[in-house]
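Presenting chain A:
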Amino acid sequence: MITLKAYLFISLVLFVTGLVIIISRKNIVAILLGIELILNSAALNFVAYSKYTAVNLDGHVFALFIIVIAAAEAAVGLAIVIRFFQVKESVHIDEASDLREELTR
Partner candidate 1 sequence: MFSDILFLSSSSLIIASCVLMMWTKNLMHSCVYLLGVLIGIAGLYLTLGADFVAATQVMVYVGGVVILMLFAVMLTGGKDFQSRSQKILGLLPLMGSKYTFMWGSATAMVFGFCQIYFFRHLFFELKVQETTSNQYAPTIEKIGELLITDHVVAFEISSVLLLGALVGAAIIARPRKERPAFLEPDHHDDHGEDHH
Partner candidate 2 sequence: MENTIAGYFLKFEPLKYLVTNSSAWLGFDTTVLIGFIIFLTFGIVFLGFLATVGGFGTIAERKISADLQARIGPNRVGPYGAFQLIADGIKMLSKEDIMPRDADKFLYYLAPFLSLFGVVCTIAVVPFSENFIMADLNVGVFYALAISSLVGVGIFLGGYASNSKWSLLGGMRGASQIISYEIPVTLCIMMIVLLAGGLSFGAIIDEQAGMPWNWYIFHNPFTFIGFFIFFVSALAETNRAPFDLPEAESELVSGYHTEYTGIRFGLFALAEYIEIFVVNGVAVSLFLGGYHLPFSFLEGTIPGNLLQFGTFFIKTCVLYYVVIWIRWTFPRLRVDQLMSICWKYLTPIAIFNLVGVAIWIVCFDGQSMFNLLFTGASHSGGGH
(Lines give C-alpha, C1' and ligand atoms only; values in the text may rest on other atoms or scores of the structure.)
Protein backbone atom coordinates (compact mmCIF):
# COMPACT_ATOMS: atom_id res chain seq x y z
CA MET A 1 0.00 0.00 0.00
CA ILE A 2 1.25 3.47 -0.80
CA THR A 3 1.96 5.62 2.21
CA LEU A 4 2.14 9.34 2.69
CA LYS A 5 5.91 9.15 2.79
CA ALA A 6 6.07 7.95 -0.79
CA TYR A 7 4.30 11.09 -1.99
CA LEU A 8 6.49 13.25 0.20
CA PHE A 9 9.54 11.60 -1.32
CA ILE A 10 8.36 12.34 -4.85
CA SER A 11 7.63 15.88 -3.78
CA LEU A 12 11.15 16.14 -2.38
CA VAL A 13 12.61 14.90 -5.65
CA LEU A 14 10.65 17.55 -7.53
CA PHE A 15 11.74 20.27 -5.16
CA VAL A 16 15.39 19.35 -5.31
CA THR A 17 15.30 19.09 -9.09
CA GLY A 18 13.76 22.51 -9.29
CA LEU A 19 16.34 23.96 -6.93
CA VAL A 20 19.25 22.40 -8.83
CA ILE A 21 17.90 23.73 -12.11
CA ILE A 22 17.47 27.20 -10.63
CA ILE A 23 20.98 27.44 -9.27
CA SER A 24 22.81 25.67 -12.05
CA ARG A 25 21.23 27.11 -15.18
CA LYS A 26 21.98 30.52 -16.55
CA ASN A 27 19.05 30.79 -18.94
CA ILE A 28 16.07 32.66 -17.55
CA VAL A 29 13.57 30.32 -19.21
CA ALA A 30 15.27 27.35 -17.57
CA ILE A 31 15.00 29.08 -14.22
CA LEU A 32 11.28 29.50 -14.81
CA LEU A 33 11.06 25.78 -15.52
CA GLY A 34 12.65 25.13 -12.15
CA ILE A 35 10.15 27.40 -10.42
CA GLU A 36 7.30 25.46 -12.02
CA LEU A 37 8.71 22.26 -10.58
CA ILE A 38 8.93 23.73 -7.10
CA LEU A 39 5.37 25.00 -7.23
CA ASN A 40 4.24 21.58 -8.38
CA SER A 41 5.96 19.88 -5.48
CA ALA A 42 4.09 22.17 -3.09
CA ALA A 43 0.77 21.40 -4.75
CA LEU A 44 1.48 17.67 -4.59
CA ASN A 45 2.16 17.97 -0.87
CA PHE A 46 -1.13 19.75 -0.32
CA VAL A 47 -3.15 17.08 -2.09
CA ALA A 48 -1.30 14.23 -0.38
CA TYR A 49 -1.87 15.71 3.08
CA SER A 50 -5.46 16.36 2.17
CA LYS A 51 -6.00 12.67 1.55
CA TYR A 52 -4.04 11.26 4.43
CA THR A 53 -4.68 13.60 7.32
CA ALA A 54 -7.86 15.52 6.73
CA VAL A 55 -11.38 14.65 5.81
CA ASN A 56 -12.12 17.72 3.76
CA LEU A 57 -10.93 18.87 0.38
CA ASP A 58 -9.23 22.09 1.33
CA GLY A 59 -5.97 20.69 0.03
CA HIS A 60 -7.48 20.28 -3.42
CA VAL A 61 -8.62 23.89 -3.41
CA PHE A 62 -5.17 24.98 -2.37
CA ALA A 63 -3.66 22.93 -5.16
CA LEU A 64 -6.03 24.59 -7.61
CA PHE A 65 -4.99 28.02 -6.42
CA ILE A 66 -1.34 27.05 -6.67
CA ILE A 67 -1.88 26.01 -10.26
CA VAL A 68 -3.62 29.33 -10.92
CA ILE A 69 -0.80 31.30 -9.37
CA ALA A 70 1.78 29.24 -11.23
CA ALA A 71 0.09 29.97 -14.54
CA ALA A 72 -0.09 33.67 -13.79
CA GLU A 73 3.54 33.61 -12.74
CA ALA A 74 4.54 31.83 -15.92
CA ALA A 75 2.65 34.34 -18.06
CA VAL A 76 4.20 37.40 -16.45
CA GLY A 77 7.63 35.81 -16.12
CA LEU A 78 7.76 34.77 -19.74
CA ALA A 79 6.55 38.20 -20.82
CA ILE A 80 9.46 39.68 -18.89
CA VAL A 81 11.80 37.18 -20.54
CA ILE A 82 10.65 38.20 -24.01
CA ARG A 83 10.95 41.89 -23.24
CA PHE A 84 14.37 41.29 -21.74
CA PHE A 85 15.42 39.48 -24.87
CA GLN A 86 14.19 42.32 -27.05
CA VAL A 87 16.20 44.81 -25.06
CA LYS A 88 19.38 42.86 -24.38
CA GLU A 89 19.30 40.27 -27.16
CA SER A 90 20.25 37.60 -24.66
CA VAL A 91 18.54 35.60 -21.96
CA HIS A 92 21.59 35.14 -19.80
CA ILE A 93 20.69 35.83 -16.20
CA ASP A 94 23.91 37.74 -15.56
CA GLU A 95 22.94 40.28 -18.19
CA ALA A 96 20.28 41.56 -15.83
CA SER A 97 22.71 43.75 -13.98
CA ASP A 98 21.73 47.28 -14.93
CA LEU A 99 20.85 48.20 -11.39
CA ARG A 100 23.95 46.69 -9.85
CA GLU A 101 26.51 48.90 -8.24
CA GLU A 102 30.09 48.36 -9.19
CA LEU A 103 31.32 46.08 -6.45
CA THR A 104 34.66 44.51 -6.05
CA ARG A 105 34.35 40.90 -6.99
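Selection criteria: all candidates are chains of the complex that A comes from, given by their letters.
Operating definition for what follows: a residue touches a chain if its C-beta (ideal position, glycine included) is under 8 Å from a C-beta of that chain, and two chains touch if they have at least 3 such contacts; residues count from 1.
The model shown is predicted, which means the values in this text are computed figures rather than measured ones.
Although all of 1 or 2 belong to the complex, chain A touches just one of them, candidate 1. By the touch criterion given at the top, residues 1-4, 6-7, 10, 13-14, 17, 20-21, 23-27, 29-30, 32-33, 36-37, 40, 43-44, 47-48, 50-53, 56-58, 60-61, 63-65, 67-76, 78-83, 85-88, 91-92, 94-95, 97 of chain A touch candidate 1 in their complex.
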